[in-house]
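One chain of protein is taken out of this complex; the other chains stay put.
Chain lettering (A, B and C) follows the sequence in which the chains are written, and residue indices restart at 1 in each chain.
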Amino acid sequence: MSKNPIIKIENLYVDFPVKGGLPFQKKKHISAVSDVSLEIYPGETFGIVGESGCGKSTLANAMVGMVKPTGGKVIFKDKDLFSLNRTDFKKTRSDMQMIFQDPFSSLNPRFSVFQLISEPMFIRGGFTKKEMEQRVLELLKLVGLDEKDLHRYPSDFSGGQKQRIGIARAISLNPDLLICDEPVSALDVSVHAQILNLLIDLQEHLKLTYVFISHNLAVVKNVCDRILVMYLGKVMEFGSTKAIYKNPLHPYTNALISAILDLDIKREKTILKGDIPSPIDPPKGCRFWQRCPYAMEGCIDIPAPLLEVEENHFVACHKLSGFNEEQIKNGLDKRINKDE
Amino acid sequence: MKVLKKVLRKILNSLIGIGLFIGKIWKHKKGKIGLILVALLAFVAIFAPLIAPFDPYDVTERAAKGLSPSWEHLLGTTINTGQDIFSMLIYGTRVSLLVGLVTGIAIAFLGAILGIIAGYVGGMADNLIMRIVDIMLVIPTLPLTIVITNLFGKSYFIIVFIFVIFGWTGLARVIRSLVLVLKNSNYVKASELAGGSRWHIMTKHILPGVSHLLIMNTALTCAGIMVAEAGLSFLGLGDPTAISWGKMLAEAQSGGALLFGHWWWIIAPGIGIFIAVFAFMRIGLVMEEILNPRMKASSGIFKLFKTLNNTYIQEVFDGMNEEVLTTKEGEIS
Amino acid sequence: MQKSFIIKRIIYAIFIFFVVLTLNFFIPRLGVDDPAERYYPPQGNMSDIEYEIIKQVTREQYGFDVSTFKQYTNYVEGLLRFDLGTSFRTGNPKVSTLIAERLPWTLVLSVSNLVISLCIGLIFGTVAAWKRGRWQDSLLLNLSTISVALPAFFIALILSFYFGFELELFPAYTNPNMVSQFDWSWEAIKVVFFNAALPIISMSIGGIIGYSQRTRNSVIAVTNEDFVLTARAKGLSQNKVLFKHTLRNAMLPIVTAVGMSLSGLIGGAVIIEQIFNWNGMGTLFLEANNTNDYPLMMGIMLFMSTIAILANLIVELTYSLLDPRITVGEKR
Partner (left out) sequence: MSDVLLGLKNLKVIFPAQQGIVRAVEGIDIDILKGECVALVGESGCGKSVTSLAIMRLLNTPPALIEVESINLGGDEITKYSENKMQDVRGKQISMIFQDAMTALNPVMTVGKQIDEVFIKHNKLSKKEARIETIKALRLVGIPEPESRAKAFPHQLSGGLRQRVLIAMAFACMPKLIIADEPTTALDVTIQAQVLEVLRNMQKSHNVSLLLITHDLSVVAHTADTVYVMYSGKIVEKAKVEDLFREPHHPYTEGLLGSIPRLSDTTKHFVQIPDSVPHPMFKPTGCYFHPRCKYATDICKEKMPPLVRLDNGREIRCYHPINFSGGENNE
């Protein structure tokens, strides 16, 4: 894939100030996204995986410009999103759309299906009512809803159907990039497959590019071409889905994969100790060291660099990158003894 | 021409909206009472001169002071001035309703605008508005009203003004917290992503989202304001020339109604206040039920349980009974 | 976290106090160039020279002969010594002395009102929530609509008419000797009790119903919470679930309501005091209004505001004690 990337993120940082504390005290910050760079190519599905608080949603929000980054750039279609003026920004951004996790709160209960799906067209303007209706009917068919549903309200629909409406709204303006923020995790299990299949079909049909955010590695595996694993705002591992599943190199990815309760394979499981630490003032070195079964002295203070270990497979772990001679002399390569 | 058409359509739409809304209230038994009462009060207030049998301001010509209720004077006359109490009661509707409605609507406007600004714009504007709210909350309203009337003279204009200045704070707070919820909802986010301007989001999502709460609050504020107006008039802070129920009560007290046992002189304005406040309260409460069905559902369920037909329930239960078959594997179907 | 929360709240309260104080200083100066005019309005039979002299005397007496800024700093300085200024009455008594004289009498009414409303309201409300949907509950619901529509002063008039004039059970007007002859003797306390009965009842009817309604809603809301189910699943008795789990959480909104009413502790009884001729802060304020006694009026206003600020502060701190989640400014 040597094409031009559709969206490119360069060294993105997003910090949030923590509320509370006295006015004269130093403000604390949540480091939600820290030094993330990536490129997404047209037509692919890019997965961002991690647990709650890992910054995956913040990253997605920064991509679409809903959150202003504290550092770094988001370049969408060769335009730096945050240096554009207001009108250009809006115009550029409307080529990116989002599908939300909770279909119950993502549809305005006061809008009919027609109003919901045609809202983006209405905002852009230049459509007659007839055109809009035509297009909405087309979209309804595309996402597997009935024409009769046109003038019904969200409360009449089940979770899965609501999500279909959400998808129809997102694709109504023919966007290039669709960001799916946990599109199935709020739905009933038996509906998951429907929605995922619909997304896959739409991608083929409309030549969409997806950014697929999920906490569930199993879902991501079938859908995504490449995966980015995040933990506490940092990239842990990054590469093609095949490579990562065949050979997870980072201990965290390994744990995530083994946490999937697979029906078929009864494999040895690594269960991580401890909890996800608070994103306020995260660990200085490797952000994962407190829970890492292989943590070494050096992991505490020195952040692990993101290294390309295979072609298109990046890992940030000291176990792979190792330490230099001086550091080894100082005993930084010693395993931290964890009292079991 | 086109603009005019658009404006007219907007007005028509909102009128239809209000109509639908009133219909919703009308469906509730409680709401019906409220609506009927409000309509009645409005009728009385507008046609007061036609309904009232006497001129309530007339203190000169009547020698008959302190009359007991009779067919001529339905509620008797005042002891000290000989005014017709029934006519005063009819005219009192005007002040009560006018002050209540004007204040209520003004508060709704101010509270909604400031609440939405605080919630939606956020940042400095939010900070400023919320600090003002905090300050308003600690200033005692009634004493300040007294001070202001002392400074600028007594009139209903001043009273309405102070009510509005102090009344918006509560509403703004409620609206603000709802706006914060709406603002962070995914559908607003989706709208923003599609390029929706602030204006679009404000008018299409936020304002309709708070409208129910706004109307409910306005009804309840109207009720509260009418009580407060009666209190201020009772203290003699209203327009000294106007006739209001609160002032009637004060006159009854000072005029010796208590002493001479003219209880109707006290009861009549009291009932006036009661009916007016009650009507608006009812509408407000029905709105609250529509907004917040969980709280009222309880009594409905209990009533339902009382009326439920036991044999029907038994039938439902029995209908679920079924045989369980036992077979060997492979012999199925 | 706890400590910084307290400090923050206190700093904020002081800030609010200063704003209120400033408003208080400037309100009587609204619309006139010379504050003395406000304090001593021109009277018909007075010649210009006479009036000028009187104004001059007033200025000197009340410290208006210096610049406005200086007056302001003097005012603030006086406040630090708990000096709220000098009343315009004959004999020029200190505002603070006048307030101190009347305050206890207002507190007799408002504190008993608060205690009665709260105690009875809590019990009624809990019962109504417990008997949700039965007659007790619907009775409360209907009463609450009615009570708002019947203002306290109307109830006061009716009570004073029926119990004071018709039945003559309680005095319809306060005995003017009650205050001057009060000597803590049993007899005197009995007199106070008799005179206060009607005002307190008329004030607390609304309060009782209001608190009942709040308690009921709050208890019902908490009863629907998951942790109440957990408590029941532990096998706790109904009483334990109610008192240890439900009520404590249900109290949180009630505390806010009490705080709100604390701020009206002193100014809330103006009309009732007026009806019963009760010698409290409310009547003092009305007297001041009738005599254009601005230092007294503004002194009382500031005093009331200060009480309200303190009440808010206390409520916030109490709340943070009752609800451990409050002081945490950050997640986790």
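We take it that a residue touches a chain if its C-beta (ideal position, glycine included) is under 8 Å from a C-beta of that chain, and two chains touch if they have at least 3 such contacts.
Model, not experiment: these values are computed from the prediction.
The absent chain, not drawn in this view, touches the displayed chains A, B, C throughout the complex. Touch with the chain that is not drawn comes from one residue among A:161, A:209 or A:290, which is A:161. Between the chain not shown and the residues A:99, A:211, A:276 or A:332, the one that touches is A:276. What chain B contributes to its contact with the hidden chain is residues 300-302, 304-305, 308, 313, 316-317, 320-330, 332-333.
Listed here are the chain A residues that touch the chain not shown: 51-52, 158-161, 188-194, 196-197, 200, 215-219, 221-223, 245, 255-266, 269, 271-273, 275-276.
By the touch rule set out above, chain C reaches the unshown chain at residues 133, 225-227, 229-238, 240, 244-245, 248-249, 322-325, 328, 332.
Heads up, the rule we're going with is that only the chains that are shown with their structure count from here on.
Chain centres were defined as the mean of their Cα atoms; on that basis the chain farthest from chain A turns out to be C.
At the centre of the protein atoms shown, by the Cα-centroid criterion, sits B.
Per-chain CA centroids place chain B at a distance of 25 Å from chain C. With centres taken as mean Cα positions, chain C sits 54 Å from chain A.
Within chain B, no positions touching two or more other chains are listed.
Those residues of chain C that touch chain B in the shared complex are 16, 19-20, 23, 27-28, 30-31, 38, 132-134, 137-138, 141, 145-146, 148-151, 153-154, 157-158, 160-161, 164-166, 172, 217, 220, 224, 263-264, 266-267, 270-271, 274-275, 285-286, 289, 292, 297-298, 300-301, 304-305, 308-309, 312.
The part of chain A that touches chain B in the complex is made up of residues 64, 66, 90-91, 93-94, 96-98, 100-102, 105-108, 110-111, 119-120, 123-124, 166, 169-170, 173. Interface of chain B with chain C (complex): residues 134-135, 137-144, 146-147, 150-152, 223-224, 227, 230-231, 234-235, 249, 252-253, 257-259, 261, 263, 266-267, 270, 273-275, 277-278, 281-282, 285, 294-295, 298-299, 301-303.
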